[in-house]
Each structure stands twice: as C-alpha cells, then as structure tokens.
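Structure first, then comments.
Removed from the display is one protein chain of the complex; every other protein chain stays in position.
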Amino acid sequence: MEDFLGAIGPILQSTVRNATPLVFAALGGLFSERSGVVNIGLEGLMLIAAFAGVAGAHFSGSALVGLGTALAAGLLFALIHALMCVTFEADQIISGTAINLLALGGTGFLMVVIFGAGGTSPRVNGFASVAIPLLSDIPIIGRALFDQSLLVYLMYVLVPVVFFVVFRTPFGLRLRATGEVPEAVDTAGVNVARMRYYGVALSGLLAACGGAYLSMGLLSAFTENMTNGRGFIALAALIFGRWNPIGAAGAALLFGFALAVTFRVNEQAIPIEFIEMLPYLLTIIVLAGFGGRAIAPAAIGKPYRKE
Amino acid sequence: MAEESSGAVGAADAPVVLEMRGVTKRFGPVTANDDVSLTLHRGEVLGILGENGAGKSTLMKILYGLYTPNEGEIFVDGERVEIRDPKDAVSRGIGMVHQHFTLIPPLTVAENIVLGAEPRKGLSLNLEEAVRATEELSQRYGLQVDPRARVADLSVGVRQRVEILKALYRNVRILVLDEPTAVLTPQETEDLFAVLKELVANGLSIILITHKLGELLGVGDEITIIRDGRVVDTVKAAETNERELARLMVGREVLLRVEKEEAQTSEEVRLSAENLSVRSGTGEEAVAGVSLEVRGGEILGVAGVDGNGQTELAEALAGTRPIEDGAVYLDGEDVTRLGADALQGRGLAYVPEDRAAKGLVQDFALYENNALKTYDEPPFSRFGWIFPKIMRRRAAESLRAYDVRPADPDARAGSLSGGNQQKAVLARELSGDPGVVIAAQPTRGVDVGAIEFIHRQLLKQRSEGKAILLISLELEEIRSLSDRILVIYAGRMVGEVGPDARDEELGLLMAGHDIEEKSA
Partner (left out) sequence: MSQEPGVTEGRGSALGRMVAGAAGALLFPLIAILLSFVIGAVIVLATGNNPFAAYAALLEGAVGDPFALGRTLLYTTPLIFTGLAVAVAFRAGLFNIGGEGQLFIGAVTAAWLGVSLGFLGPIAIPLVLAACAITGFLWGSIPGVLKAYFGAHEVITTIMLNYVGIYLAYYLAQHPLGQKGPIPGTETIDFAARIPTISAALGRANYGFFIAIVAAVVVYLLLWRTRRGFELRAVGLSPGAANYAGMRLGLNTILALAIGGSLAGLGGGVEVLGVYGNMDVPFVTNLGFNGIGVALLGRNHPVGVILGALLFGALTSGAQEMQFATDVPLQLANVLLAVILLLVTATKLVELIVGKRARDFAAGTHLENERGL
C-alpha cells in the first residue's frame, strides 16, 4: 500500500510536467480555433519556440531571455499563419502543415548555422523547479503540484484566466462570435480579420510557452524534432475538451499521463516501442470514442470574404 | 391582407428623414441600380417592391454601407452623408434586418444584441446590464423575447424579433427590413406588422423590401417599384391595387397564372406514402405521420412555410434520408428501404431544393453531372470502366433539349447561372423518361425566363402522364401548377385544397389551424 501511495506522487509530478506543454498548446489552439482559424501548426509553433528559447538562453545565459525569444519566435510563425490564412485566404490545414514543415526544416537549418551541428544543442539554464512553501509540503500531491518550474505555475494561472477572457469579457464574446458567424460580427462593426489575427497571435504566444517549457523546463536542451507530435496531441485535447479551457486542460492532463508513462515504465514487460506508441494510440481512441462528432466553432476553416 | 393603411397621420407631410438621389451601382457590365431615387418621411412605412434581381437588395446594401455607389448621393435628415460601412450606417441611425439572419446560435439573445457595443464592468462583460437593456427594449416596442434564451433554441419568428432588437439597441431611427416575411407564417407576419406600427408610433421610419404585393398594400404608406434596376414609379398604397402593382413590377399585363390544360389524371397511383415519419439532421421529428398519393398525369403541390418538414419529406421520398417509420410505394412496390440510386433506377426523378450543393457537383463538367446517377450503367460504364466520350455525347443532346446555356458538355457546372444550373438538373433528371418526378423549390433563385421554361417542362411531364410532386414556398407557383394542394405544418398534412382556394384558407392551414376550427 505504501509503495503504491509512494508511487502516486512521482507519477503525478511527471504527469503534470508532461501535461504542461500540452495545456499551453491547447489553450493557444483554443484562441485560434474559436476565432475561426484551424491551427494544425501548433506542433511547429512549439518546436520553433523550443529552439528559439534554447538559443536565447544559450547566448544570454538567462532562462527568462530565452522565454522572451521563444515567445517572439512563436509569435512570428503564428503571424505567418495568420497572414496566409486570414489575408491570403490559404487553406488553413495546408498552411498549418507548412508551418510545421517550416519549423522542422528551419530548426534543423538553424541548429547547424548557430550551434554548428544537428542533433542536440548544448545544455542551457532552464526553468528549474521552485517549491512553493507550505503548499509543497502537502502529503502525496504537494510535491507533485507545487514543486514545479515557474512555467508550470504560469500554466495553473492561465487556465482560469483564459476561461475568464473567453467567456466573460467583450473580447471573448467577439472572438467566439467571429468563429461562429463572422457576418454578424462584421455587421456589428467589429473587424473580423483583426479578431482572427489576435486569435492566431495568442495561439503563437501560448504554444511558445509550451515549447519553451519543453526545452527549458521538462528537458534542458533542444533536440531535433523534440515535440514529436505533442502539438497534435494538444489539438486532440482541445477537441476532446470541446474547445473549453477547463475541458482541454483536463484532456491534456490525461495525455500528459500517457506521455509520463513512456518515460518511466521499464522495458521488461512490454517492448519499448509499444510503450512509445501509447500516447498516440490513446489520442486515436479518445478521438474516435468521444471527440469525433464534437461541434467545432461553426465558421472554422473558411476564409471570411465580404460580399 | 386587407387592413387599413398604417401610416401616422400626415406621414407624407412629415419631414424627410432619408433621401437617396440618383444612385447608380455597376458591377462590371451589369448595372444593378440605375439612377435610383427614393424619399422616406418620418413615421412612414415605405415599401420597395420588385422581383428577384430587380436591384432592391443592392440598393439597401448601398444604404447600409456594404457597397459604395458609382454615382448618387444619400441624405440623412437633410444632411449629405457618406456611408462607408455598416458601422457608419448605424452611427447615422440606419439599421438593417437582413433576410438571412446574422445571429449567433450558441450565444444568448442578450449576447447577440449587445455584440459590438457591449456594456462593461471593468474588464468583464456586464451581462446583467445587457439583459436589463434587452428587457427594456423588449417591453417598449412589444417584442417579446427571453434575454437569457439561446438563439439556437428559438423559432424563426422570435429570431427575427432579436434581429430587430439588435438594431433598436443601437438607437436607429430608420429601420430597413429585407424580405422579412419570407420565412414567416401568415400569423407571424401579422405580428410583425403590428410591431412595425408600434415602431412607427415611436417615431421610427421604416423601409420594407419585398416582392409580395399584398403585404405592402396592408402595411405600407408609399410604395416605390423597382424594375431592372430603375425606379418605375412611386405610388401611395391607399391609391393602388394588386393588379396595378404587379403590372408595374413586371412590366406587362401579368397573367398571374400559367396556361394549364385540363387534368387528365389516370386512376393509377404511382407514388404513395403511408404514415411516414422522418427525422431531421438534428434528430428531431421533421415528418410525423404523413400520407399522400400522387397519380399519373397530376401535379400534387405541397405548400407550407419553410421549415415545416417539406425538405425532409422530399428527401425521404427520394431516398436520400432514412425513413424511421411508415412506408413508401413506387408503382406498387415497397421502396421504403431503397436509396436514391435504386429509386432512380426505378424511374424516380428528383430535382432537389439545393441544386448548388445537392443537385450538381459544381466543379464537375456538365457531362459528368449529367451522368451523376447513371455513370455506373451502360452505355456509360462497363466492367468498372467509364467512357467520357459517350457521356459527352449524351450530355450535349440533353443540354440542348433543355435549353441550358451554354450547352457545352465540358463547361464547369459552377460557371452557369442559377437558372441554367437548374435546367441542367432537369435535363439530367427528366431525360431518363422517369415515371415519377419530385421537384423541390424548382425555381428558387432562378430568373423569370427560366422559371417559365421550367414550369412548362413540368406541365409537359404532366401531360405525358407522369406523376409529379411539387414542393414549393411560392404560393403562386403551387397554385398555378398544381391540380391538388396539400398543406404541411409541423411535419403533418393539415389539409387538402384545390388550386382555387382562398388565400385566407391557405394561410390558416399553413399556420396550423384546422379549417373547420375557424368559426364565424
């Protein structure tokens, strides 16, 4: 029994750590999709931010600066997506796929140019864990929840904040309206394109936080293709969570658990490849079982053209 | 509707709140509005009457800032204004209730109304204030709504009220309504007109765009008739009648009916439904126990307000929607479980309501569309292969026979006009010599010339002994083509009348009243 209880803590801690990038990315996806723009590029946004964060931290010695460069990179790539989808009316899924490829190729390219070789970057000062006094002393869950890096705490705060913004502010109302019936928003005098740019830009910033945490919190260096599908898992979490921040965060926690398991389970019983498959299989099962017919924002995926 | 004219006393002498002078709008070679002028007085209801495509909508879009005129000026309260976008229009006190509502279904009534001008409390949205403001407006103008209800749960008539409240929330003084009664039952229409009177009594001025002559006589003060982009005349409602309005609108002595031969209905029932129940896409019961019979050589019309199950009925009979309960018989055979493919093979032709999305593949060539249901049979196909050359040849013939322009088998379907697309659908469906034809909204969005052609084709099928089920929202079309008329309401057939039935009778049936209930 004690063994079991003793195991919960570390598993929970690992779950939270693995879920954090997913939550950030899912929240980012929420803003973009609620405004009507599909964002498959979350994967690429996280990746480029992960790299930019490490690059910034490497040259400045400061994790905070790294976070800044990560945010800048995420924002830049997100704005490219917005430009393509909103202004140039590109196909949103194709644009997102291109963003992913751009991030993949770009990070590979920059790894050589900046660090001289592919593979893994040099280690950097990341966001080490900071225990919150008192709270982290709670038995079993205290360390898991409250002995984490600053970015994790940021994630805790952001979930309710995003909920508030989306459902309780005028901005959120307009955002949701833009994703449902852009014509209504347009005739109410609100600029549809601008709202969509905001939505996509926010997705870039939030996904960047996720990427930054991945390379500077969960791990401490950049490895090529380190996101390895997390951006898509985050998207599935968003769908499963019905485009609601609380739901998405909950779903992300579930997928985070699956990812945590891949790091911790020993190979004896099950071959490592099957363990590695777990998060992806889980995503498929969840999507097929529950997510499939979810109702997305009505106007999602289509460029808005004034008559 | 024979009701007294509504205008406030001396409306015509009241100050001019809006004037459009010499407005011209061109779209490339097409002139949608040609030197159009109109005048609106305070407290007046001005009707803009014209056929589909006459230019009414364009004119109003100019007024609302969605288009910029090539020439002409707009004056509000005597002052010349430039209206660049809807926000401008609203700031000048002009509000518009569109034909297709711009409401957001998942949001509540209050949220929809305040969108864009939300009351705030610090950083957050002040929902209580939004609700309060909605209630206040609702009381003042007699527009009953529940501010906290989700728009998705509301009926069409109530949604329209929300649309009007949206405009009122922004303090408009001039309200434009574009074809507001297109989706209302006669009863709801009466309610709307009562609301309009209330608005006018409160000092608003109203422009009503429509193609329905009778309504304008009931509620309008003045009527401006537009034809082919030009103003034909402006008359006082009290001084004119339906016939004259029709003449002005169409430009010739309109026989409000098409020449129809005597019915030569055979005894043979070719299509019948028994106690049909069908669910709509959202899971609700759209058709609840409908029975009908169509005989060879007759046209059975189904009348009703949009949304009462006619769409689902047509789809179920044509095999594109599953039937939950009941049975369908085609030439005596039980075909309830059969799909569109099989029915088509048994001689059922279906001209669907939504030709753009359901009748044709827009990006296919006409010859491919022509073979859309027969591509898997000889002569178009053998052993799994298909033969485009043969398809093209057959298509060329039927396109010409049905006056499709251009009659080019390789033309992309989407490049044709609405009327020609509809004729292409007819060409496909009717050239196979079907025994039964189901036609749903066959002339919706189609120009006048094509409408006539299509009507003649349907009558031709009738005289050749085919059984035709006609579903339409246009009462005139139903009346002029049908031998018998069934009225559908809330998924049930509520009565059968002849084509000469009175408007009142039809209206009551369409609103769900039993004729017998109407006692003196």
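A few points about this structure:
Letters A and B mark the chains in the order given here, with residues in each chain numbered from 1 onward.
The rule we apply is simple: a contact is a pair of C-beta atoms (placed from the backbone, for glycine too) under 8 Å apart; a residue touches a chain by one contact, two chains touch by 3 or more.
Quick caveat: nothing in here was measured; it's all calculated off a predicted structure.
Residue A:L235 is the one among A:A78, A:V124 or A:L235 that touches the chain missing from this view.
From the set B:A14, B:A327, B:V361 or B:A401, the residue in touch with the chain omitted from the display is B:V361, counting the whole complex.
In the complete complex, the hidden chain is touched by one of A:I11, A:L76 or A:L104, namely A:L104. For the chain missing from the display, the contacting residue among B:P15, B:P406 or B:G449 is B:P406, taking the whole complex into account. Touching residues on subunit B toward the chain that is not drawn are 318-320, 339-342, 344, 350, 352, 354, 357-365, 368, 371-373, 375-376, 381, 384-386, 388, 406, 408, 410-412, 415. On the side of subunit A, touch with the chain left out of the figure occurs at residues 33, 38, 40, 80, 84, 87-95, 97-102, 104-106, 108-109, 112-113, 228-229, 232, 235-236, 239, 271, 273-274, 276-277, 280-281, 283-284, 287-289, 291-293, 296-297, 300-302.
Following the convention adopted for this analysis, only the chains that are shown with their structure count from here on.
In terms of their C-alpha centroids, the spacing between subunit A and subunit B amounts to 46 Å.
Of all residues in subunit B, those touching subunit A in their complex are 61, 66, 85-87, 90, 96, 98, 102-107, 111-112, 115-118, 120, 123-125, 166.
Within the complex formed with subunit B, the subunit A residues making contact are 164, 168-170, 172-174, 176-177, 180-181, 183-190, 298, 306-307.
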